[in-house]
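Sharing a structure, written as structure tokens. Questions coming.
All protein chains of the complex are present and in place, except for one that has been dropped.
As written, the chain order gives the labels A and B, with residue 1 at the start of each chain.
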Amino acid sequence: MERSETSPYGTLWKTWGLLLALTVVMVFVDVMGLPRILLLVVLIAAMLTKAFFISSRFMDLRHEKMVVGLAVAFSLLFFGAILFALMIPDGFAILHGGR
Amino acid sequence: MTRANTAETAAHEKQSFLRRYLFSTDHKIIGIQYYLTGGLMGILGAFLAGLIRLQLTWPTTQWNFLAKIFPTGMEGGFMKPEFYLSLVTMHGTIMIFFFVSLVLVSGFGNYLIPLQVGARDMAFPFLNMLSYWTIVPAILIAAASFFVEGGAAGSGWTAYPPLSAVPSAAPGSGSGQTLWLLAVALFIASFTMGGLNYVTTVLNLRAKGMSMMRMPLTVWSLLVASVIGLLAFPALTAAAIMLLFDRHLGTSFYLPAGLFIAGKLLPNEGGSPLLWQHLFWFLGHPEVYVLILPALGITFDVLVPFARRPAFGYRVTVYCLVAIAFLSMVVWGHHMFVSGMNPLVGEFFSIGTLLITIPSTIIGVNMIASLWGGKLRLTTAALFAIGTISFFGVGGFGGLFLGNAAADVQLHDTAFVVGHFHFMIGGVTLLAIFSGSYYWFPKMFGRKLSEILGRFHFWMTVVPFYGIFATMHFYGLAGAPRRYYNLTQYEFLEGVRWMPMVITVFAFTLMAGQLLFLVNLVRSLWAGEKAEANPWEATTLEWSAPSPPPHGNWGENDPVVYRGAYEYGNPEAKEDFVPQTVPAQKVPAHS
Partner (left out) sequence: MNWSGGVAPLGMSWQKVMMWIFIVTDGLLFAGFLASYGFARTAAPSWPNQQEVFHLWFISLMTFVLISSSATMATSVAAARLADWKKASTMVLLTFAGGAVFLAMQAYEWGGLIREGVTISGNPWNVPAFGNYFFLITGFHGTHVLIGTVVLLTLSFRARAGKTTAAGVELAGLYWHFVDLVWVFVFTLFYLV
């Protein structure tokens, strides 16, 4: 993999700053008292953005073949989500029916 | 890719017996270790099955000699109900994790993958050695669980809470269940280490010219199986940890409020047994494909050289393996149709399950078509491979019924299910283990197994197997439930009272037939007909190494591959097969 001649440290500083800023925004939004759905959307979007930058800049996935990052992200997000999604109907059934 | 290191090989010669055979990092030795260990556990699993058959067929007979081996469980010569539950639990657990997975995936996988892709060993041989030595305590713990207070775990290999989560619930819910969880956790660790090696080796260590589409189907099936195993096992790890917490730390992951067990109202609240079911089956379903896919891959590898024609539909088979693997990860709910799930969710799982039949059928048809127009050499290995197709088809039919959520409500937890899954993960896999054994024994030990003993072994396996498990389908249709320790007390089963007897007779015949295999194995190790490097005139890479291959497999030079895995009947070749290492200048490549 070719690396640019400029210092790699610059990107790392910028990523660090971005991650910290996102964290602050997330906490702020949390205590602000938004309607539930909107809160979830914003927080999850921010969370995924942080995850993206950590993977791509810190773990250097940006410089690997794209299929690596896609495979890792897909495996984790898809299977995590589908496990959760298919358990949710039972969760609601318990909530409403006390099963 | 390193050249042969003769200094390394020389250093290997000087190793002690312990380093060379016991704690070997050579994939071939590790493969054989797994095979033998798994084989021993298979014998134990079969013994447990024998006990189950005795109880189901003659529940009122006094078995005094068994009371000597199991003084608590068979007190007075009569089986206690909790002991029966321990038997079915441990039979299932041992057969799935410590027999089939060990022999088929770990045994054959370790032995064959580096040889078939042209590598000198796995990517991380030390980790490979660790993976075997992690299994050893696992099986010791599983075996020891029979002798702790309360006996072995008794909640089925599926370990549903609350029975498995409350130590005081039943005798089998005590230490036996904790040891079960530890054994399974160690198994998962071992499998993960192995899986890491398999995938990395196939990705990175293939020889020059060994493109993905030139790999034998055994390797493809093991790769795909490893991937889904790696993706699915963590959910069971998570589940097992939470179960241990519920059992010993007072949590309520799986325990709802209001449970009254062993005379006490439990303080737990907020949990649900459904959580365990989801997590367990998220692993449980892909697990059975981890077991069956390598069996299918091996079947192709055995069928093709004995049909002397290329595999039919190699590329499509690869795509089907991948399709089955992906689908298998999203249909786990078909084990939970009777849990009261939302019918829409049930439909999702049902449709997904039935979709799997499409690639599965294509693979079965491709197997049959791989025989079409071939010049059949019906060796024992070939017979077992053909038997695999038969079991796959017949057993697969049951899946069509069970995958339909409405029909499953009637069939769930009956002997129908037991018949179905024994065909798939007990039959297809068993026959693949045998066909693989007869096929690769010469490579492993430089001698052939006896064909005569093999033929008897074949018929004494396939016929009784049908007798047992086809009958069981009908027994289940008649309404016979599974995991019940005495079915003779129910009037509604009066008309099918003869079935358990028939099953048992066939079962003991089946077991007797396996003695032939054991005798064959032991005898052939010393007195078997000597075999050269390529006794079956096969094309895949392992046959271009000596029998048995030395440490490092290939001697001085790494192999180079010029063609696909199944070039038989190439019209431009002198012989009816062209090994993968023959350069394209000598014979034009057809794949």
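Things to note:
As a convention for this text, a residue touches a chain if its C-beta (ideal position, glycine included) is under 8 Å from a C-beta of that chain, and two chains touch if they have at least 3 such contacts.
Because the structure is predicted, anything quoted here is derived from the model rather than measured.
Residue B:G271 is the one among B:P216, B:G271, B:G374 or B:G476 that touches the chain missing from this view. Among B:L130, B:A238 or B:A533, only B:A238 touches the chain left out of the display.
The missing chain, though absent from the display, is touched by one residue of B:L140, B:M212 or B:L378; that residue is B:M212. Not every partner is drawn; the one left out touches subunit A at residues 1, 3, 8-9, 12-13, 15-16, 19-20, 23-24, 26-27, 30-31, 39-40, 43-44, 46-47, 50-51, 54-55, 57-60, 64-65, 67-68, 72, 75-76, 79-80, 83-84, 87-88, 90-92, 94-95.
Residues of subunit B in touch with the missing chain: 1, 117-118, 123-124, 192, 195-197, 199-201, 203-212, 214, 230-231, 233-235, 237-239, 241-242, 245, 249-253, 267-272, 275, 278-279, 282, 561.
In the analysis below, only the chains that are shown with their structure count from here on.
The distance from the centre of subunit A to the centre of subunit B, with each centre set as the mean of the Cα atoms, comes to 37 Å.
Against subunit B, in their complex, subunit A makes its touches with residues 75, 79, 82-83, 86-87, 89-90, 93-94, 99. By the touch criterion given at the top, residues 231, 235, 272, 274-275, 278-279, 282, 329-330, 333, 339-342, 344-345, 348 of subunit B touch subunit A in their complex.
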